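Removed: one protein chain of the complex. Kept in place: all other protein chains.
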C-alpha cells in the first residue's frame, strides 16, 4: 500500500535502561542526533524491582545501525539492543517562505501526490523571529499559519 | 504457535506527535474509532528540544491502513507514519447475559479450545445498569461476576 | 469538613531526581518503607536538558520527616526536598476473615460513621492463598469478594 | 500578589489508586465532573510491589469536598484522600462569536486588567462546526484564530 | 549487521490492559519472570473512554511463548496478545569479582569482540554488601566501579 505516499524502510533501535542517570540520557539524545539518528525519544517504563526506568528509542537508516549502536553502548549502561525494520508512509516535503508582520518565516509543507495536505511553521525559524521581535512563539506560529492560508 | 488460540495479522500504525494539541488528539481518537480502528492509544514520550510529546498508536485491519492514515494526516500534524505487521493470539469471544439483583448484564467470555478461560462484565452494559439502578459501577461488576460464577 | 471521616495531618516529601539510576531508586523505595514511610511513589517527569527524570514522593507522619529525609539524602542524589503538610480524610479500617473455597482470606473494610463503605481483599493474604492453591490471584480476589457479599 | 489577575481558593483532592481498574476510573472521571468538579485528571505513578498505579486528582470548590469525596469512596477503591487548599491566579473570561468560512465559532477570551491576553477557540463549538462542515478540527481552530485576529 | 555483537531472535508479547488492577499486575510481573520471561515491563498508556491503562510487554525465547501467554491470560484480563519477532544485538557477558573496602562485589562485564566495553556492578551483590556493611547502595556501586578501574 502506498496510495500517493512516499515509503521507506528504517530501523528502530530500542533498549530498556534501568542503570543510567537522566543526566546521562539527556546528553545521549544529543549525541545520537549528532551521529545521524532520524529520531530519538524516551518513554517512561516500569521495570522489575520497582525501577522507574526509561526506554530509549532511536529511528535510523539501516546503514547507521552500527554507528548508533556504538554510541548507545558507549554512553549508556545498555548490554543489548532490540532492532526492528519499519516501513514508513511519508508525505513529500517542501519548504516555502511566508511574510508575516514580524518577519519572514519558513513553512514546511507536506505533499501527497503533488497536493499540499500538511502545513507547519518551522520551529527554528519561528523561534528566531520570536526572539528578534519579542513576540511570543505562539504569535509567530499563528501569523505564519495565517499568512500561508491568505497567500 | 497457536496452541488453541485464534490468530490473525493486523497492522500497527504509529507516529510521534510534537506539534498537535491534546484537544485535537482527544478528538482524533474518536475519529479513528469511527473510521474502523480496532484500537487506539496514546503513550507519553519525551522528544528532542524538551518536548513533552505523545505517541499515537493505532491497530487496524491491513485493509484499513489507507483510510486511517488519511484520518491521521488530516487531523494531526503528522508528516509520517510507521507501519508494522503484528500477529495476534486471541481468545475466542462469546457474549452471554447474566441476571443480577440490579438487572441483566452482558458478560464477555474468552474461550481457548472451546473452554471458557476469561470472563469480563461488558462495560457499556454495566454502565447502563449502574445509571438505571443508582448503584456504583463497581457494584455492578461484582454482581455480574458473582452471578456468572454461581450460574 | 469531616462528615463522618477520620482525619489526620501528614507530611509529603518530594524531590525531583535527575542524577540517580532507577536501580538505586527501586532499592530506596524499600528503605523508605522500612524506615516508617506511610507511602512512597514515583512519577515520571521531564526535566531540563532533555532529562527523563523521576519525582520521588513520600507520605509520612510529621515526626518521621528527619529520619526519612536522612534516607533520601543518603541513598539518592537529592540536594533538597520539598515538604508540605496535608490533611487526609480517611475511612476507619477493620480487618475480617472470610472463608473461600480456596482457603481463608483477610478482607480490609473501610468504615464511615460505623458503616462499611469499602471492602477490599487484602493483597498479601490473597497472594498466600493463590500460591498455596495454585489458583490465579484474580480468582482469589473474586472468591473473597463473593464470600464477603454472601456472608 | 494579584497584579491584575483574579484569584480564588479551591481544594485539591488526591488519592493513589492501586486497586481500581482503568475501566472504572474512566467512568469515575465522568461522575466527578457531573458532581461539580472543576477539573479531574490522572497521573501515571509507580507504587510499591511493582504496581503501575494511577493518581486521581480533583480540583473543586471547598463546598463540594464532601460530595466529591463521596463519589470517590463509592466508585473507586480509595481508603483515604489528601486535601489541600490552593490559591489560583486566573484570567477573567469572556466568550465571543466569530464568523469563519465554515460557520460561527465561539472564542474564549482571557482578560487581565480588562485587556485580552489569551484567545482560544472553544472546543465543543469547533467540534460542532467540524462535524457539520466535514472540515478537520484543526482547520476550524485555524479559521477561528484567523477570524479573531482579523476582526 | 553484527559487527562484533552477539545476536539472537526473541519474541515480544504485548497487550493493552484496561480492566486489570495494578495490584494484580504487580504480582503478574513476578509470575512472568518465574515462568521464564527474559524481561517484563509496564508502560502507562491512555486508552479510549478516558482509561488510564497499562501496556504489558514481555520479552522471551520463542519457545516460551505458549507458557507465558498462558500466564497472561490466566492472571490478567487480556483477551488477546500481540506477538513480534525481534533481533537483538548483545554484548557478550562475563562476571568477575572485585574487592572493595566494604566486601567483595560481583561486576558484570559487557564484551564486544573480546574487548570489555561495559562494566556494571551487579545489583543483588551490591545490595547484599550494602545491607551487611550499613553503607548506602550508591557507596557500594562507586566502590565497585573504582575498584574495577584500579585493578
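Letters A, B, C, D and E mark the chains in the order given here, with residues in each chain numbered from 1 onward.
Going forward, a contact is a pair of C-beta atoms (placed from the backbone, for glycine too) under 8 Å apart; a residue touches a chain by one contact, two chains touch by 3 or more.
This one's a predicted model, so the numbers in the text were calculated from it and none came from an experiment.
Novice: Let's see if you follow the contact definition: name the visible chains touching the chain that is missing.
Specialist: Within the full complex, the chain left out of view touches A, B, C, D, E.
Novice: Using the touch definition up top, pick the residue from A:9, A:63, A:97 or A:136 that touches the left-out chain.
Specialist: A:136
Novice: Of the residues in chain A, which ones touch the absent chain?
Specialist: Within chain A, the residues touching the omitted chain are 23-24, 27-28, 44, 74-77, 123, 127, 130, 136-138, 141.
Novice: Considering the whole complex rather than only what is displayed, give the residues of chain C touching the chain that is not shown.
Specialist: 16, 19, 43-49, 53, 55, 62, 65-66, 69, 73-74, 77-84
Novice: Could I get the residues of chain B that touch the absent chain, sorted low to high?
Specialist: 17-23, 25-27, 29-30, 42, 44, 47, 49-54, 77
Note that in this section only the chains that are shown with their structure count from here on.
Novice: Touching chain D and chain E alike: which chains?
Specialist: Looking at chain E and chain D together, the chains touching each of them are A, B, C.
Novice: So which chains count as neighbours of both chain B and chain E?
Specialist: Common contact partners of chain B and chain E, which must touch each of the two, are A, C, D.
Novice: Does A-B or B-D have the larger number of C-beta pairs in contact?
Specialist: Of A-B and B-D, more C-beta pairs in contact link A-B.
Novice: Starting from the mean Cα coordinates of chain C and chain D, work out the distance between those two points in Å.
Specialist: About 28 Å separates the centre of chain C from that of chain D.
Novice: On chain C, where are the residues touching two or more other chains?
Specialist: 23, 27, 29, 42, 44, 49-50, 52, 77, 123
Novice: Building nodes from the protein chains and edges from chain pairs that touch, which of line, ring, star, complete or other describes the result?
Specialist: Shape = complete; every chain linked to every other.
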